[in-house]
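One structure coming up, written as structure tokens, with questions to follow.
For this depiction, one protein chain was excluded, whereas all remaining protein chains were kept in their positions.
Coming up: subunit A.
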Amino acid sequence: MMHVSTERQRASATFQKFSQWLRESEARNGGFWGYSEVWYYGKQNNGTAIDLQTEIQSDAPHTTCEDRTSHKMDCMVTGGNVKVLAKAIHSLSRIGEELYLEPQEDGLALRTVNSSRSAYACFLFAPLFFQKYVPGRNPTFRCKMAVKCVQAVFRSLSSLEKTVERCHIELNVEKSRLTFTLHCKHGLLKTHNLSFQDSESLQAVFDKDSCPNILQAQPRLLVDTVLHFPPSLEEVSVSVSGERVWFRNHVEEEAERSRAMLTELCISAEEFEQFAVSAPTRITFCLKEMRGLLMFAESSGLPVSLYFDEPGRPVVLSLTDSVLEVNFVLATLSEESHPQNHDNTNTDRRARPPPPPDDFMNDDMDFLIAMETTELAAGGSGCSPPQAQDAGMSQLRTRAASEGEEEEEDREEEAEDTGRPPNKKFRSLFFGSVLPTSSQATNQTLRSQDVLASDSEDEDPESS
């Protein structure tokens, strides 16, 4: 300690002398000219990083109830969990441009959807993830902001772990302010006040439990697999059979066959922690979003599960931990968009062709992720169609969406007589606006069946 204070005095004296020299141009051959001590300060002992499994204060589970009266969402993340949160935000930033933040009773939900609405991602941090978690009095409050802005709070992931001791997130509805306060080492305090927009709830409708095919693997396996594909590759095809999985790059139908390069990796079922395949299937989905998830999975070390069904039905990539649930729902190409010859040549050679599920062949839709936009009118009073004023959502409007309060069967019917889909491979998601009574507290899985509806951009009233 003594050492430090003398060093400090000397530093001050050094600058003082230096200034004098500048001002008065005095010849000074001693003083700071001769300055050559080695400045050394003992390294600060880092607080031990806390793992995903948060150390829980004994009263933590009750805080939610005690502070029900609070207007504000108020939560505190400590230790290694700050990095987990930061990684989640970086991961979300690879998918969508807007971050939907929803403080729920069962945890803080961070969601995003990509611009073509073919990918949806949700991180749900359970209350126990936080040192303190108070969702605020209004359980229906949710907002959105540019994910870039939130990313800026956690700009350098590498230094985060070393410098940030805890992160305080406060959402003040009255002031329309979302405040991130990072308490860093050496007492440095970083405060970011972000503005936000009110928004509807963003939830994809999917039911991963009903998926007939489940693969679970350590992130490393998938990271190593994906590594072989060039960064420019947009879509990857995954074929499963009884005992193997193939990853291939997807080649566009229009692409010139002779010039296309095909990369294929085959992984044996033994490499997976769980391998449940009911029928040989082949699905094609975007790689970029998967990479985003893998980036997070790798840092957290949580096994990645893939839930999927037939081509055209969404694939769900999921990570689960006691304090965290991550779901990425990605559109898959419908069977008809698969270039047949590519498929056959590859699979025939292996004499293990995944038989195409013909019952889906005549399906109009390229893919389907049903999503719900939920306007939460607390008492269940008649709520206005929520999306209209929301530019980000406007392009999601579907016929079904405008009749959001209808029963789900109705929407299913709607879906069936919707006209031909727009001419693109991955079409937008179905967004329904439903009354939230049953769903507001749930995270990702609305109990409704997968509602299949197409979105047509022609109907877009005010795409911005």
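Here are a few things to note about the model shown:
Keep this in mind: a contact is a pair of C-beta atoms (placed from the backbone, for glycine too) under 8 Å apart; a residue touches a chain by one contact, two chains touch by 3 or more; residues count from 1.
One rule holds for everything that comes next: contacts and distances are computed from a predicted model.
According to its UniProt record, the chain left out of view corresponds to "Cell cycle checkpoint protein RAD1" among "Cell cycle checkpoint protein RAD1", "Trafficking protein particle complex subunit", "Translation initiation factor eIF2B subunit alpha" or "Centrosomal protein of 19 kDa". From the options A:115, A:159 or A:322, the residue with contact to the chain not on display is A:159.
Mapped onto subunit A, the interface with the missing chain covers residues 7-8, 11-12, 14-16, 18-23, 25, 27-28, 32-33, 35-36, 38-39, 41, 44, 146, 148-149, 152, 155-156, 159, 163, 177, 186-195.
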